[in-house]
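To start, the structure itself, in structure tokens.
Note that this complex is displayed minus one protein chain, with the remaining chains in position.
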Amino acid sequence: MSFYIPIGPQHHVHPEPLLMKFKVEGEQVIDVEINVSYTHRGIEKGFEYRDYMKGIFLAERICGICNAAHTLCYTQNIEQLLGKEIPPRAKYLRLIVEELSRIHSHLLWLGLAAHQIGFETLFMYVWRDREKVLDLLETITGNRVVTAYNTIGGVRRDITPEIEQKIRKSLDYLEERTKYFKKVVMEEPTVLVRTQNVGILKPREAIELFAVGPVLRASGIKHDIRADDPYIAHDEVPFNVVTYDTCDVYARILVRVDEILECINMVRYSLDHLPSGEYRIRMPVIVRPPPGESVSRVEAPRGELLHYVRSDGSDKPYRYKVRTPTLANIPSTARMLTSRGDYIVYIADIPIIFGSIDPCLCCTGRVMFIDIEKSKSWVWTYNELVRYSLKRFERHD
Amino acid sequence: MIEALYKIIEMILFPGFAFIGVLSLLYEWIDRKFYARLQNRIGPLYAGPHGILQPLADFIKLLSKEDIIPEGADKFLFTLTPILFFAINLLLTLFLPICGTTGVISFTGDLIFFVALLTIISILVYTAGMASTNRFATIGAERAVLQLIGYEIPFMLSIVSVAISSRSLTIKNIVESQSSIWHILGPNFLAFIIFAITAQAELERIPFDIPEAEQEIVAGWLVEYSGKKLALFRLGKDVETLLLCGLGATLFLGGPLGPVVPGLEIVFYTLYFIIKSIIVLLVLTTLRALFARLRVDQMLVLSWKYLIPLSLISVLIVRVVF
Partner (left out) sequence: MPRPGYMVSEIYKNLLKKRATILYPFKERELVHLPKGFRGRIIFNRDKCIGCQMCFRVCPAQAIKIIEDERGKRPIFFMYRCIYCGSCAEYCPVKAIELSDIFENIAFNKKDLLVK
């Protein structure tokens, strides 16, 4: 006897709204249907109604946790359009904040993964130690999570020697703790049995289904934008692309934990080799890039992030397009969640398998209206969206 | 006449229902506070000094909540199970030797009766889940029974090895046989470890909180219960915790026995019992903080591959020694 169980749109392991409809037989999952479009926010359209400077702050809000990656991607894009090169010190500073927020994101994920397999103690410890890196981000940028650090032409604040000392001290602590967490993951048998051979994604499937980021690297494929298409100072700061080839959730945990250690070394290296000089070039408030288009790619904590911009010479983008890593990883999740052959997915594995792609759904929602009866589809314009949201807002005001 | 009155007072006030109620809420607080401290958190804080009244506050809050019976549920069973669950747990506490070597109820071979009723509690979990006809509850109920198949045998065997070493199936005799040396200090140490692990499964706590796995099936078999029924279940669970800690203390740590001042036996016995069962509780809480939740098939593998052979070995050792 098989029946359907819904996970979402409200489910306390995935606080973000998505609906996964599982066809289960006893404890085994047979089939899954994923619906991600619960949080469409009209961001791409929103870019077209803001000038380039204000767009930075909108880009920042695509995703709270990867905000450094999003603004980095956005500002790079606009700088490419303008044909401007940012000063070398700004490149290093951008890298430092990017890597710190990667540490933050991966630690957050490690805690969540522990929570998803019911290991509450590890969850608490990881999140306690994550505060250290949040404090660092707060000291550098002025806010814990939403950094507002990158801007067109460089970064907005400089790192003083005291801050540098503080970073180094916290990094030592973080390194020690991360190594400890890695040991826990590798030696605690209950963690091992819950993660090994769970959520298998073969390398070929990973490529076929366009997996990105740590999911891809955990399938043994060496792919990292930082190494393949270096941006900011990544061509000068050495690091290893971490790969594991067991293709399961365990490999994804280890990839992320090892990446934290790599990030720590990268931040240390860039603090040692921080060039002197300006940290930003002043830009006018209204920038008008020449007509043209540009693409920039960034390795966000969750994988490859792609921004595309087309300019028509005015002070606002003509079209802005964002491809976020979670959206790219959804097809591979569907594959991981389906039993096939002697690979069986249990209901108990659902949270950790879905969690292993580090889902961030607020940047994934896409919307299109489809009228099945008239077989017509259409999209809303920005003004329609605004009118709709204002109407909703007034009702609650 | 006086005898009967005395029994009734014993049953209702001390060491009966009222005392047990207070004690079980206290144990929940200890469990939560200790668990929180192990995780470097605070735990309950605001209700009463150090949050000691938090379990009571939770209970009262739940009592005042709306009580919903889902449309598809079997109304009779749905209402009956929480009451039975609570009642059986409460009944079983009367067997615990709290203020003397015997409990309020005691007869020859009462250990068998005790253990049999403990199994019924798990069956009640199954009926609770099935009666609510929710999908998550159904899965939770199935898991509860599967888990029962896993932990019941090692649990019984660990008790059997104690019974063998004291050559009795009566709780009174088992307690008295420990007047010189506790069972845990002898060859029954292995049995104690198995008892602690399986008690964790009986109580549905990490790593065996499989039937109510919060992250997977929301609250499992409890998912449809609300208001007074949920309050009864929660209190029943607390009493069950007390029950198993008390059982552990009785079987392995010598129950209420210890050096006493003549004339004040009741006070001392009660104190010893509480201290010893809190020790067992702390062991259980530590176990809860150490592991990730297992999957139900892994739980069965664990128990049939490791726990059952180990408990058989323990029985064998005890049989050879005694």
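As written, the chains take the letters A and B, and residue 1 is the first residue of each chain.
The rule we apply is simple: contacts are C-beta pairs under 8 Å (C-beta built on N, C-alpha and C of every residue); 3 or more make two chains touch, one makes a residue touch a chain.
All values reported here derive from a predicted model rather than from experimental measurement.
Asker: Of the residues A:I7, A:L72 or A:L122, I need the one that contacts the missing chain.
Answerer: Here the residue in touch with the unshown chain is A:L122.
Asker: For a quick check of understanding: of B:Q39, B:S106, B:T133 or B:N173, which residue touches the chain that isn't displayed?
Answerer: Only one listed residue reaches the unshown chain, and that is B:Q39.
Asker: Which listed residue (A:V29, A:L58 or A:L306) would be found touching the missing chain in the intact complex?
Answerer: Spelled out, the listed residue whose C-beta touches the missing chain is A:L58.
Asker: Name, in rising order, the residues on chain B that touch the hidden chain in the full complex.
Answerer: Interface with the chain not displayed, on the chain B side: 37-42, 45, 286, 289-291.
Asker: On chain A, what residues meet the omitted chain?
Answerer: Touch set of chain A with respect to the missing chain: 50, 53-54, 56-58, 61, 121-122, 125, 128, 131, 135, 138-139, 142-143, 146, 148, 156-157, 180, 183-184, 187-190, 192, 285.
Basically, only the chains that are shown with their structure count from here on.
Asker: Measuring centre to centre with CA averages, how many angstrom lie between chain A and chain B?
Answerer: Distance between chain centres, rounded to whole Å: 44 Å.
Asker: In the complex formed with chain A, which residues of chain B make contact?
Answerer: 38-41, 135-136, 139, 142-143, 206-207, 209-210, 213-218, 289-298
Asker: Once bound in the complex, which stretches of chain A touch chain B?
Answerer: So the residues of chain A touching chain B come out as 3-5, 11-13, 24, 26-27, 114-122, 124-125, 128, 188, 190-191, 193-194, 346-351.
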